[in-house]
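A single protein chain has been removed from this complex, and every other one stays in its place.
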Amino acid sequence: MKVNEYYRPSSLEDAYHKLQEDPKNSLLAGGLWIKKMGLSVNCLIDLSTLGLNKISETKDEIIVGSMVTQRDFENSPIIKSLFNDSLAFAVREVMGVNFRNIATIGGSIMGRYTFSDVICGLLPYDVSLEFYPSQKMSLEDYLNYKGRLNAILVNIHIKKGNGKGYFKKVKTTALDFPILNVAISKVNGKYAVAVGSRPMVASLAHKAMDYLNKESKPDFNKAAELVLEELSCLDNMNASKEYRQDLTKVYVRRGLEEVSK
Amino acid sequence: MLVKFYLNDVEVSFDVAPNEYLAKTLRSHGIKSVKVGCNESSCGSCTLLIDGKPMMSCSILSASIEGKHITTIEGIQEEAAKIAHYFGEEGADQCGFCNVGLALTVYALKRELKNPSEEEINNYIVGNLCRCSGLQSQLKAIKAYLKEE
Partner (left out) sequence: MVDKKKMRVVNNKTHSVDGKGLMQGRSYYTDDLAVQGSLVIKILRSPHAFAHIKNIDVSEAQKLNGVALVLTYKDVPHVSMSRAGQGYPEPSPHDKFILDEYVRYVGDEVAMVAAINEEIAEDALKLIKVEYEVLEPVLDFETAYENKSIIHPEDGIYEMFPIGFEPKKNVAATYEMEVGDVEKELAKSDVVVEETFYSQAQAHAMLETHSSNARLDEHNRLVIYSSTQTPFHMRRIMSTTLGIPLHQIRFIKPRVGGGFGGKQCFHGEFFCALTTLRTGKPSRFVYTREEVFGASYTRHPMKISLKIGAMKDGRINAIDCRSLSDTGAYGEHSLTVFMIVGSKVLPLYNKVDAVRFGGRVVYTNHVPAGAYRGYGAIQGNYALESTIDILAEKLGMDPKKIRELNSMREKETSPIFEIMGEGTKGTAMIMESCKLPYCIKRGAELIDWEHNWPRKVISPTKVRGYGMAIAMQGSGIPFMDMGSCSIKLNDGGTYMVTVGATDIGQGSDTIISQIVAEELETTVDKVIIYSSDTDLTPFDCGAYASSTTYVSGNAAWKAAQKMRKRLIKEAAEFLEVKEETVKFDGKIFISGEKSITLNELSIKLLYNKNQQQVQVTESYFGHVSPPPFMSAYAEVEVDLETGEYEICNYVTVTDCGTTINPMLARGQVEGGVVQGLGMACFEDVKYDKKGNLLSNNFLNYHIPTHKEIHKLTTEFADSYEPTGPFGAKSVGEIGIDTPPAVICNAIYNATGVRIHKLPITPEKILKGLKELRK
């Protein structure tokens, strides 16, 4: 990785301005994948000293600073208290503790990595992203946003509710990329299903969710079929398309059974 | 650029390049106990403690540690000897290359989690790869160390 300058901004505004100065300037929010990709960066703008590493809550939502590490996220009593401690599934199987102490929630989201546990794990919840300069959009809208968003992620807002979640990462060993991720929630009686690493970035399965939330006694196998109708799978070096489809069927069904218990 | 931090409680300041990672900085200043096994945040050999938390130093930019407390194995010599004792009891030490990083992880584990289950221990140490030991002997040794008052 080539870097000409390391910059510690004094404020979000300062960071934002620095980012605008040069298209080759980049934010540092953990930096694990920047290193992996061996990018050439003019100025690295370190967000770690802007106080974005706190988790707080209001009556209706949990607010997670973008620079909260994955490890702090999983250990947070506030995160644990919601949805039967299901949110932490999104980070628990990301590499080891010595990795999660570096990787941030915001960095994981902004990269829109196809293999991201974090994105898939948060997607079935009501999650919105707060940016600087002032802008807010749902996690799903951000995933669908075309091009690079010229803004800094400040907070991740997770709406409170009652219910629980399910997360399955299919992998070869614990330090592997997922072969498939399945995340399911049932919050306030409503189902949400996300499948990631197909091997594309995670998506919500709306057709299946509509079916599940419409029927009084939905057939989970049918829901799994609907997931596959909507979300395609592909081959890559980790698994074939066919195997991913088989796994999707099994784990969507099992997940739905689990959250319905 | 100059970065000032605490290395095993002693204030130091090193001149670092903006793209330089902590493992390289420390090794080039003679702290060769920091081992680099993959240099791509996967194997955990380079693990050290930053403000008490285990992190892979191959992936921490040196410029970003201004004011932080870095603990290498030199900072926990007595604990390292204790951990080594339990590894010796179980025959868990072989080539030793991963041991320093693992010892620092285990040291942090002991301070972070009280009476951890086997699953919690495995979760904590899974980011420290070992190719020699067969892993079970390490787990047994770590359990014994964690039990020690």
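So that you can tell them apart, the chains are marked A and B in the order they are listed, and the count of residues begins at 1 in each.
Criterion: contacts are C-beta pairs under 8 Å (C-beta built on N, C-alpha and C of every residue); 3 or more make two chains touch, one makes a residue touch a chain.
Given the structure is predicted, the values throughout are model-derived calculations rather than measurements.
Of the chains displayed, those contacted by the omitted chain across the entire assembly are A, B. From the options B:66, B:90 or B:112, the residue with contact to the chain not on display is B:90. Listed for chain A, the residues touching the missing chain in the whole complex are 170, 172-177, 237, 239-240, 243, 246-247, 250-251.
What chain B contributes to its contact with the hidden chain is residues 30, 32-33, 35, 37-40, 42-43, 45, 72-74, 77, 80-81, 83-85, 87-100, 103, 122-123, 125-126, 129-139.
One rule holds in what follows: only the chains that are shown with their structure count from here on.
Interface residues of chain A, counted against chain B in their complex, comprise 1-6, 8, 28, 31-32, 35-36, 41, 44, 46, 48, 71, 92, 95-99, 101-102, 174-175. On the chain B side of its complex with chain A, the touching residues are 1, 17-19, 21, 40-42, 44, 47, 50, 53-56, 59-61, 63-64, 66, 101, 105, 109, 123-129.
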